[in-house]
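Sending over a structure as structure tokens; questions will come in a sec.
Removed from the display is one protein chain of the complex; every other protein chain stays in position.
Naming follows writing order (A and B), and every chain is counted from residue 1.
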Amino acid sequence: MIEDFAARFPYIATAILLVIGLYGMMGKRSLVKQVIGLTIFQSAVILFFISGSLLEGATLPILHGVHGPEHADPDDFVNPLPHVLMLTAIVVGVGITGVALSFLISIYREFGTLDERELLDEMRK
Amino acid sequence: MTGTTPSVLPLAAVLVPALAAALAALTTERRRNLRDAWATLAGALMTVIVVAMLAGALDGRVHRTSLVEIAPGVELALRADPAGMIFGLLVSVLWVAAGVYAVGYMRGEHERKQTRFFTAFGLSIAAAAGVALAENLLTFVVFYELLSLFTYPLVTHRETESALSAGRKYLAYTLSGGVLLIGGTAWIYTLGIDGTFQAGGFLEGAGLSRATEWGLFVLLAAGVGVKAAVMPLHSWLPSAMVAPTPVSALLHAVAVVKAGVFGMMRVGVFVFGAALLEDMGAWLLLAVLSAATLLIGSMLALRHDNLKRRLAYSTISHLAYIVLGVALIGPLALTGALLHIVGHGVTKITLFFAAGAIHVRTHKENVSELDGIGRQMPVTMGAFTAAALSMVGIPPFVLFTSKLYLAWGAAEVGQQAFLVVYLLSGVLAAGYLFPIVFRAFWRSSPDHPRYGEADVRMVGPIAVTAALALLWGIAPDFPLGFLELASRVAADAFPGAGVMTAGGG
Partner (left out) sequence: MDQIPVFIPGAPLLLSLVVPLLGRAWRRSVFPVAALGIALSALASAFTLDRVLEGGPFRYWLGGWAPPVGIEYALDEVSAFVSLAITSVALLALISTRRWAEREAGDRPGVFYGLALLLVAGLTGIVLTGDLFNLFVFLEIASLAAYGLVFIGGRKAMVAGFRYLIIGSIGGTLYLLGVGFIYFATGTLSMAEAQELLGSSESGRAVQAGAAFIFAGLGLKMGLVPLHLWLPDAYEHAPSSVNSLIAPVMTKVAGYAMLRMTLSVFPPGYFTGAVPIADALLVLGLIGIVFGSVAAAAQSDLRRMLAYSSISQLAFIAVGIGLGTPLALAAALLHVANHAAMKGTLFLAAASIRLRVGLQRTHNLAGLGPRMPVTMGAFAVGAVAMVGIPPTAGFFSKWYMAQAGLQAGQWIVVAVVLASSLLTAVYLFRALEQVYLRPAKPEPSGRHHNGEDAEEHQPPSAAPPVRGVVARASEAPWDVWVPLALLAAATVALGVFNAAIMERVLLPGVTP
């Protein structure tokens, strides 16, 4: 039971974070909180990738590192590719968050509010 | 079977009216004489082109144009086979008359947007020519749908509220019919069957289950049945009467409804084939529906005082003659049906032309207002009377000949019940047409102002089409060989050429 839980912990943690993020985006009226939700949502996926590449007792994939110069057993290294991918994903995420925040500034200047319901009322006028 | 010879003539027959439409669209309103001349010139040219293909159709070297591969393995191809030639000849000859008439009518009524009218008119003729000459089912569908599209601006031409609602109804019916037809066509091609029209049909021996055959029959027959105004799919047609009269003439005599019955003939004879229709029993469904349409249409025509509406119901009834002729699956009945396409075309267009001429001169639309009109417009009403005699089936007019073949065909296949239907409806036709003639000539006019004949551009075509109704009654083969073409189609469709019995009856 506990082992099952431990084995699936990354999945469960990811799922919890995803749900929190979704709730932030869908359930909150404040556009700022929606952006926060989006960030949590994206972070969940990033954590999922990182946790998926994790290996117990492994180290950085630098060939001349702790294991000695000729050591090349892949089991002793964490998979570097997801980390690299997530660097890109983080950049994308930061880009989206940045754009979203700049949108919020413009919206606030235009409407004087960031409350979704008030904004939708404005839209219908 | 007959061979084909590559030729550009079938394509030219479709392109000429389309080109006339383009020229009409590009000619400004100020040069309207030139604009209106295009239609007549193109009509004459198209007639020459179609007639040039006549010899080929009769001696087995059918002219054929292949345009482009429109779907994998299916060509967009036109072919002037005898059946298509009948429709093509009718369209081109009557277009000349309708083109001249339309000029007189549109100017007499001071209709607006005449450029759009003549453009759409030309495009409709092009589409009708495409329907006539289509070599395979998909090509047929392409032009059939285009015909619906191009006639829509004609139906709504007046732009009144009733014209717009008639247009919506027209589109709803024809597009729905088109969808059914497309569905059936797609099904046939999906089954891996080559959809090229063949006299005698191509579905027999394709190894289809009976359910599939029935499904295809319902889809295709309902698809073309909408334009053929087979009840209960007819109600768009009387509504479309709000259109200007040349359009009504085009819809009812030349292009649309004839495309429907022609399609029914293509489906019945060239897709399913006599043997299969008989085997399935589908002929009986079609025959009963069309016989009912025939009688009910005639009776409804009796009830309507509005002249154009009365003529519309008369059209519905006469289209059913043709469908019934196809459904009876005998060589004589088929010959009669094809002749009836021609005869009804030239007769009904005369009646509509006359109705339009009366309207231009007197602005009267109802039968009850036409007392004494015959003495004021003798040529118009004389032609009307001739056409009425033809509609009833009095010799020596053309519809007598076609009805003779149809009745003979019904007797030939042993369907005396339908023979009775044919005879009965002749009586009904007399019932709804002769009172008009009677009023026109034997009642005195209540109006003091005397109306003269309409413009010569209207009276001329009326006289010509009435004369044609007489001429083709006396000599169906002169000069265009309608009877010979029709007999050729019947001979190809019934290669046994002997006595046929329908429905095991």
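Just so we're on the same page, a contact is a pair of C-beta atoms (placed from the backbone, for glycine too) under 8 Å apart; a residue touches a chain by one contact, two chains touch by 3 or more.
The model shown is predicted, which means the values in this text are computed figures rather than measured ones.
Counting contacts across the entire complex, name the shown chains the missing chain touches.
The undisplayed chain, in the complete complex, is in contact with A, B.
May I ask which residue of B:19, B:175, B:404 or B:491 touches the chain that does not appear here?
Only one listed residue reaches the unshown chain, and that is B:175.
Kindly state which of the options B:34, B:55, B:71 or B:456 is in contact with the chain not pictured.
The missing chain is touched by B:71.
Please pick, from B:189, B:214 or B:408, the residue that touches the omitted chain in the full complex.
Checking each option in B:189, B:214 or B:408, the one touching the absent chain turns out to be B:189.
Can you list, in ascending order, the subunit A residues touching the missing chain?
Here the touching residues of subunit A are 14, 18, 22, 25, 31, 34-35, 38, 41-42, 44-45, 48-49, 52, 81-82, 85, 88-89, 92, 95-96, 99-100, 103-104, 106-107, 110-111, 119-120, 122-123.
For subunit B, enumerate the residues touching the unshown chain of the complex.
Interface residues of subunit B facing the absent chain: 68-72, 74, 76, 113, 141-142, 145-146, 148-149, 152-153, 156, 159, 163-164, 167-168, 171-172, 175-176, 178-179, 182-183, 186-187, 189-190.
Throughout what follows, only the chains that are shown with their structure count from here on.
Centroid of subunit A to centroid of subunit B, CA atoms only: how many Å?
So the centroids are 70 Å from each other.
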